[in-house]
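The complex appears here minus one protein chain, its other protein chains still in place.
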Amino acid sequence: MNPDNLRYTASHEWVRVDGETGTIGITDHAQKELGEIVYLELPEIGHVFNAEDEFGTVESVKAVSELFTPVSGEVVEINKAAVGEPGIVNDDPYGDGWLIKVKLSTDEEISKLMTADQYTEYLKAEEK
Amino acid sequence: MSVQFEEKAPATSEDRLRPERWHEPLVFERSGKGKVGYSLPPLDVPPALAIPESLRRAEIEGETEVAEIEVARHFTRLSRMNFSIDQAMYPLGSCTMKHNPRTNEEVARLPGFAAAHPFAPEEVSQGTLELAWMLEQALIELTGLSRVTLQPSAGAQGELTGILIVRAALAKSGNPRKVVLIPDSAHGTNPASAHFAGYKVQELKSNARGTLDLHVLEAAMTEDVAALMLTVPNTLGIFENQILEIARIVHAKGGYLYCDGANFNSFVGVAKPGKMGIDVIHMNLHKTFSTPHGGGGPGSGPVAVAERLVPFLPRPTVEKRRDGTFTLDYDRPDSIGRLRTFLGNYGMFVRALAYIAAYGNRIGEVARNAVLNANYIRAGLTGVYHLKYDAPSMHEVVFSDKKQAERGVHGGDIGKRLMDFGFHPPTISFPLIVHGALMIEPTETEAKASLDAFIAAMRQIAREAEEDPDIVLKAPHTTPVRRVDEVAAARNLVLRWRPEG
Partner (left out) sequence: MKFLPVSEAERAEMLRAIGAPSVDALFASIPASVREEPKLPAPLSEIEIRRMMGGLSARNANAASTAFFLGAGLYNHYVSAIADQMLYRAEWLTSYTPYQPEVSQGTLQSIFEYQTHICLLTGLDVGNASLYEGASALVEALLMAERLVKGRRRAVVSQGIHPEYRETVRTYFSNLGLEVIEVPLSSKGTTDSAALEAAADETTFAVAVQSPNFLGLVEDWNAGSRVAKAKGALSIAVVAEAASLGLLASPGSGGADIACGEAQSLGVPLNNGGPLLGFLACRAEHQRQIPGRLVGETHDAEGRRAFCLTLATREQHIRREKATSNICTNQALMALAANIHMSLLGKKGLREVALQCHAKAEYLKGRIAGLPGFRIPYPGPTFNEFAVDAPEPAAPMLARLAARGILAGVPLSRFGMGEKNRFLVAVTEMNTREEMDRLVAALGEGR
């Protein structure tokens, strides 16, 4: 259920690489834990992050969670539709519910992230 | 266990009291041009308007035009959609929802208090000053500490005051230090208050008993640590039985032991914080000393301190002169300053002193009965609800929804279903170290009959979670409104009414 073409972080973000662009979102597990999302705070276009920097927050009624970027890069697009209607992130976390796109600074970080299988294992371990 | 709890059915609908249900428009929606709800005497001086037009406004568009009877009915009807202590048991853990004696309301409204002004000359304000002094003396006796400031407006401001006092004392001796230690079971105001006092917060993991782990404390307690903020008993309702050892460890490194006294009601009149090695404690007059909660305030958060912290108390202090008269002392060079205007929530001082006077030297009965009641509920629900930490309970007991969650029924749902049985829900989802927490605090002012009814309702809900979870998941069924959509409120913020057009 966690798509194979994505890479994952221990803080429950995912990234999909298409050439120089990385698309970033939160995982299905993360959206379930948060519950219905009511607000997204995302960075300005042009902001440059290092991997593992906090790039925003996601809020439900009862919880708030910081978002950490899996990869370094410059923000080139934010998902305005999700900001306007945060429920999209609950409904389709790996598709229409993506959060930001970055221009990757390096392609060396991707391999350090978890694959779908590793992330699934990680979730199982975390549950215990 | 020698006594079995009967599986008797919860109260029938006839003897359940419930809030009422109707649609009440906003007061603004009752307006009609030309109606008024007040009367003033005719102006007995010449009319005058000596303010330039550019600094004035017109009548406020959208403000109400309603008659007195409409206002009376509006607020009476609204009130009847509220749950209250006077209606039934309100076991909201950590909030101490106990009976509010009405004598206290009456005496707080005496004109010498309610119509007094703190800037009236001291010569004609001796009664207000003496009352503040009497309350301070009572709190000194109950805490076993040296002095008390009554100034903080509520518990959270008391916390900030206490930590600022610690900071001032440490700064005076050369180094304010950098860190405040706080157990992971603490209320969220603790880290927030430490942060606003300029400290970095370091969280301490609780041990398997649910209390502070001395090894963890010892490792964290360096000379960078200004204070340990400890809730006693903690938010699980468990007393830190190693309190003396904890104090020793903190003091050995030159730190201060701060006690969040939100739960002072569980040992007031039985034991003294000052004897435990506690250097600072804030108390919530609306919890331990039963000033009314009023729908969410006003509170009042006096802070008691040990002798070496007295110079740093907020200004002013109330002093008794040799001739027996009272005065305010503003000349306190080491004071942290002031946290608010005037003397504090004075009306709450009157109520709290009346409450303490009513119990006098028997005030320990408050703690004894609160602890008895909590343990009775614990006995009645153990086995039915999961108890993560089984160390002895003081004034409250924290179960969890672990068993019911297997059927998809969570703490929030159990709370909502309790409303159908005529009870306010317990505190849900706190403390954070118990997943799905149900924090139950009956207080000393509940009779055995109401505890029994509560236990029966909780047991019934546990059965429903097994047999018919839907009835719990869709609860409440009998309240003025059905489950309220908090997600919609947060996604589409409507925070006020607006006049049309």
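Order of writing sets the chain letters: A and B. Residues in each chain are counted from 1.
In the analysis below, a residue touches a chain if its C-beta (ideal position, glycine included) is under 8 Å from a C-beta of that chain, and two chains touch if they have at least 3 such contacts.
All values derive from a computational prediction rather than experimental measurement.
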item	value
Hidden partner chain, touching residue among B:283, B:343 or B:440	B:343
Options B:183, B:255 or B:299, residue touching the unrepresented chain	B:299
Options B:145, B:257 or B:371, residue touching the unrepresented chain	B:371
Chain A residues touching the omitted chain (full complex)	39, 59-64
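Going forward, only the chains that are shown with their structure count from here on.
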item	value
Mean-CA-position distance for chain B and chain A (Å)	39
Residues of chain B defined as touching chain A within the complex	429, 486-487, 490-491
Chain B contact footprint on chain A (complex, rising order)	36, 38-39, 59-62, 86-87
